[in-house]
Structure formats: structure tokens, C-alpha cells
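All protein chains but one are shown at their positions in the complex.
For chain A:
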Amino acid sequence: MKVLVAVKRVIDYNVKVRVKPDNSDVDLANVKMALNPFCEIAVEEAVRLKESGAASEVVVVSIGPKACQEQIRTALALGADRGIQIETEELPESLNVAKLLAKVVEEEQPGLVILGKQSIDADNNQTGQMLGALLNRPQGTFASEVKIDGDSVNVTREVDGGLQTLNLKLPAIVTTDLRLNEPRYAKLPDIMKAKRKPLDVKTPADLGVELKNHTRLLKVSAPAERQAGIRVASVDELIDKLKNEAKVL
């Protein structure tokens, strides 16, 4: 079984982003970029499936400008076998991403597609589900455990009330949650090896997908900042403030 993993280049999670003074967007100039943490978990899961014998090949795909090849190489260093970049000028909207991925799925015929549950920049949490609908495949979103069982997969999901386990017929879509695994660190020899792994570049036109805009970004603004309050010296003072100043007790 082949596993396809979709990976996205995003701002490093340690960086606090700033809004541009003209409110047109956030300022990403000279900001450290990285593999989306949920995508890293997705790659790790695919590689573990390969190591356990459940998967035969791990293919990673990223959609975006040339710079996203860096994140494909990171995924290859973590153990993926080959990469596909779909070259676009910007990062396309989720439905376009899903349509491009659907074409890759038609070509590659993976038994499982693993995506992150959300990207930490746009925070949309939708691409995997959209891909599932386009392909008419079942989905196990927000996965904290993935167990292949013959021609189906059991996925345990993190839901609002706790955990839920579903059985999905393969081929299926999985999106990762934080507790699915702890990704490994790439070792230097693996990083060197990754440079020689195959990486194909395609365009949306190659795949016959026309990108369409579904939204228009009108403005990006800074959120209302919270002011730091006061230090209280004791529990008694805290209780007094909550009762008499904030009046919430």
C-alpha cells in the first residue's frame, strides 16, 4: 500500500507573527519557515506504517512556490521516499489544494492519504475533509491512533467529548492530531540522503486543475491587545480584587 502525505510550508510555530502596517496581510519577510507541525506528524505516521510493513512507499506532496521544496526535503529526510511539488505562485485556498491533491491521488492511487488536521497559519482545518468529499472516500479526522486492519483502517479521533474510534474502508483519508505520535529528528546522514531522493515538479495545468478564488481577503488586522494587569502579593489580595474590583466572585 502506498501512502501519500500532504505537507505545507508555514511560519515556524515559535514565531509571533506581525500584521503589516497597511493591514493588507501579515508580514512574512525574513520570518523563519518550517514544516507545519501537524504535517510533520503526518509524515512520521506514514514512515512508521512503512517501517511496520503496512505501507510500501511514502510519497509527499506540497503545493506552493519553489521554497516549499525545502519542506519536501525535510519530509524526505524524515523517511519519505519521494516528493512532488505542485508549483503555484501563492498558497492556494483549501478547495484548490484539495482539487490538486485529488488529481495526485488519481495518478498515484495511494491506499491512505495523511494530512495535518490544520495548518498553523490559516488555521482552516478543512483540506483533508474536502479531499475526502471530492474522492468520495471516508475520513478519520483529528486522529490520535491509526491501525491498518486488512482492507480497512481503525482511526481513533480526538473529539470534543473524548475519543471516538471509527472503522473506515480503504482507500481512506486521515488527518493528524497532536497525540498521534512524536516525530523523530532527522539525522545528518538522512538529510544528506534526502537531497538525492526524487522530487518531481508539476503545475496545476499538468494536472488539469483550474484554480478558482472562493474568497477575497479584505483586511488583516491586529487583535485587541490585552493589557497586563497587576501583581497581587497574596491569596487574600487576589480574593479581594476578584470580589471588589473585577466583581466576578
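In this text, a contact is a pair of C-beta atoms (placed from the backbone, for glycine too) under 8 Å apart; a residue touches a chain by one contact, two chains touch by 3 or more; residues count from 1.
The working rule: contacts and distances are computed from a predicted model.
The subunit not displayed here is recorded in UniProt as "Electron transfer flavoprotein subunit alpha", chosen from "ABC-type polar-amino-acid transporter", "Nitrite reductase small subunit NirD", "Electron transfer flavoprotein subunit alpha" or "Sarcosine oxidase subunit delta". Considering the full assembly, A:R226 is the residue among A:K66, A:R196 or A:R226 that touches the omitted chain. Residue in contact with the omitted chain (choice from A:S56, A:T165 or A:T203): A:T165. Listed by residue number, the positions of chain A touching the unshown chain are 11, 13, 16-17, 19, 26, 38, 93-95, 98, 117-118, 120-134, 136-139, 141-142, 144, 154, 157-169, 172, 177-179, 213-223, 226, 228-232, 234-236, 238-239, 241-242, 246, 248-249.
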